[in-house]
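With one protein chain withheld, the remaining protein chains of the complex are depicted in position.
Chains: A, B and C, in written order; residue numbering restarts at 1 for each.
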């Protein structure tokens, strides 16, 4: 296995361009972030998710890099969905009492503008807190302040 | 840069467990897939997306691995969204005439069951083909045949 | 009360045009449909909903009349939503065992084409039947075969 990994990295380094090496660096640092429990998932780690909690919100930010691009070289709609679902899911699990968790049952994304610039921040807010379900609102904002996605999510509450 | 990359990989190999090394292997192979144009995006490459086209559908599959997990160790809802958005977006761009592209304006996901087993396949179908917008239907299926997500997407058609 | 009703009808008849009288006729017939239990709700009655059940579907149809129009004189998006929600809700309550009911928790509508022609039919199908939730798919079709709306709905199952 180790030889395979070195061989894959050697191949990257000898044939990949500068962009690719940056992507590999971001990814390996992301795996390390997961190992050190800075992120709860590999996908959160490799996207470089950083979270900030306040009383009523959960903000999750990622840098915009080639790793986040779709084939048109703008942020992949799935990456934006992953970002906002992570912010909502984190907030859902924070506001629930000990011993309860929440899983997404519905996620609706309205994409408003392309994801460009240096980074994206998803802000999740609670719309409804019931005994069986939660509803969240999520906005994704560029570093120039433009809202690029507006979303809503429903979560089902379960006993762990 | 190269030294940094080797240092990051050395650190993985010396401190990471078997799961982590498998994730790193998947990711480095995915970067290679992007370099070799087997995938149009890094995110498609590292998730290991394979696509199959038929007359009316576009199927995109990924293996389920720890890289795809959320912090509950089931497939991250954002990964499922990325998979189905990729299948829909690929189909959208295939059915449009030369010189036109399509971007997602709305994506609605209904999550029905946890993503478990060996792989997931998203199947996109055209619901509506207008002159300005497309609407797609997407289903995500496990290898045991269970539908785990049902989604719909709207796409805005633009002239490249 | 009775005098008020006759006064309102007299006013309609003396000042209303032919279209308005047709609308009043449709509405009064709809109230009668509710009284005779041909429809379970006044809104279903006045819209003239007729349902047909088959093994896997529930179809609900309404005539397109000025009563169904928005201010642009095409079928109001809310009327289309009412039609498809009724078809889904009927199917939900039919497939559940005795003593259980279902309420809509999420409804997503994609409007594809204007509602024109003589009538609209919504066809609801089951996408997912879980122990706590149901997910339905609904299509609304014109009498020329054109699909004018594609929708999905989530339902929460409760014990009556």
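Criterion: a residue touches a chain if its C-beta (ideal position, glycine included) is under 8 Å from a C-beta of that chain, and two chains touch if they have at least 3 such contacts.
Just so we're clear, the structure is a prediction, and the values are computed from it rather than from any experiment.
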Residue among C:40, C:63 or C:117 that touches the chain left out of view: C:40
In chain B, positions touching the absent partner: 105-106, 108, 132-133, 154, 156
Contacts of chain A with the absent chain, listed as residue ranges: 106, 108, 110, 112-113, 127-128, 130, 135, 137, 147, 150, 152, 154
Contact footprint on chain C, counting only the chain that is left out: 1-2, 4-6, 8-9, 11-13, 15-16, 20-21, 23-25, 27-29, 31-32, 34-35, 40-44, 46, 66-72, 76-79, 81-83, 85-86, 89, 101, 103-111, 114
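FYI, only the chains that are shown with their structure count from here on.
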Angular offset of chain B relative to chain C [C-alpha, multiple of 5 degrees]: 180
Inter-centroid spacing, chain C versus chain B (mean Cα positions, whole Å): 37
Chain A and chain B, separation of their C-alpha mean positions in angstrom: 15
Sites on chain C at which at least two other chains make contact: 106, 108, 154
